[in-house]
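FYI, not all chains are in this one, though none of them got moved.
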């Protein structure tokens, strides 16, 4: 009997939400959730179609990428997840997708500008696009360096991973995270919708300005500030 | 036993139509309906996922934003709805969404130009985009001022809220209304479709002209004029 039954179930359900939300084609995505006490996380096995995925297939891995439980090979992006869990102690889940509009922005190597309150309801800055890595890092421990690349863009721009829960990897695709894996899944869908809205707004008006600071602060504060009044608590 | 059972049911059903019509992601929208005799309206509770929403969750609020009945916190946009009900005595329902194309136009800070008969079947002017508010209004009673901002753009442009049942809030998203909440929901879907058509038409031909006056009048009159011959009455 597994010690990780609940963890596996939550990771399984989070992964199954990704095709439901239209965020992944075939196997182009993965979700993981952490058990902070045991210092392990559960993650989707590599290349398994969502239709075939079962809760017991979820692979349990520690923060140094050792398999703790599971018969299958974990996602090829496992090392990226591990870097985020190891360095950002308040996150509970990580999601990676190749969602269409988010990936298009990543391929364009541009931040997604904050252009409306839909964006400001979730974060107060542009969604950062990390530049592609140097060739040595790509040829080396690639997925580990991908995690480092995310940490680096957050350090360089002085961003808080607790306020900005999403990033684009230049030429690749989005990663999102959150206090729980459900929040990370939610953030992946928000990123995709915000990416589509920003794309369309700039097609309509290439000179459209970014959202002004007072509106950014207002929408963030009413949802996330000390006097927030959005939601039921 | 609630005095507002029917009102709550109609508000519940109108809210549930929004995700069905593809107009809201997660909780990014809300619908309300008014009881003119009792001077109250029912509105969606804040931040409750549509899958969890029940008719009895609908919150009953008066025009000064006092909760008359309900255990939950009403939508954070309640004050905007209240301003509209208080000032526009012939409306029966209000809907707010962040629908994708409508929101993109709002983010572009442009009116949606009247480019075809699909638009003229519903209104005879461009869909107005209210400019973002001054910083003091944003930092003050924001959602109340949002309602005032809508009233102001209608006054400045000499528009009738009974003929033009929709507006964009610059950088934010659409609001729509109507004689009933069902009509307000209908108008939200019409706005989204018209927004998409205008977007595409201008991508195909950036010089495409607005619809000429005779066609605007003809399509409006055949549906809404004294000699209308559209529909069954």
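We call the chains A and B, going by the order they appear; numbering starts again at 1 in every chain.
Please note the rule applied: contacts are C-beta pairs under 8 Å (C-beta built on N, C-alpha and C of every residue); 3 or more make two chains touch, one makes a residue touch a chain.
Because the structure is a prediction, the values reported are computed rather than measured.
K.L.:
Looking at 2 placed copies, how big is the full complex in copies?
P.N.:
4
Going forward, only the chains that are shown with their structure count from here on.
K.L.:
Upon optimal superposition of chain A on chain B over Cα atoms, what rotation angle is obtained, reported to the nearest 5 degrees?
P.N.:
So the copies are related by a turn of 90 degrees.
K.L.:
Considering the complex alone, what residue numbers of chain A touch chain B?
P.N.:
115-118, 121, 186, 189-190, 193, 196-205, 208-209, 211-212, 214-215, 218, 222, 229-232
K.L.:
Under the touch definition given earlier, write down the residues of chain B that touch chain A in their complex.
P.N.:
Listed in rising order, the residues of chain B that touch chain A are 25-26, 28, 45-48, 72-73, 76, 98, 100-101, 103-110, 132, 135, 138-139, 142, 171-173, 199, 202-203.
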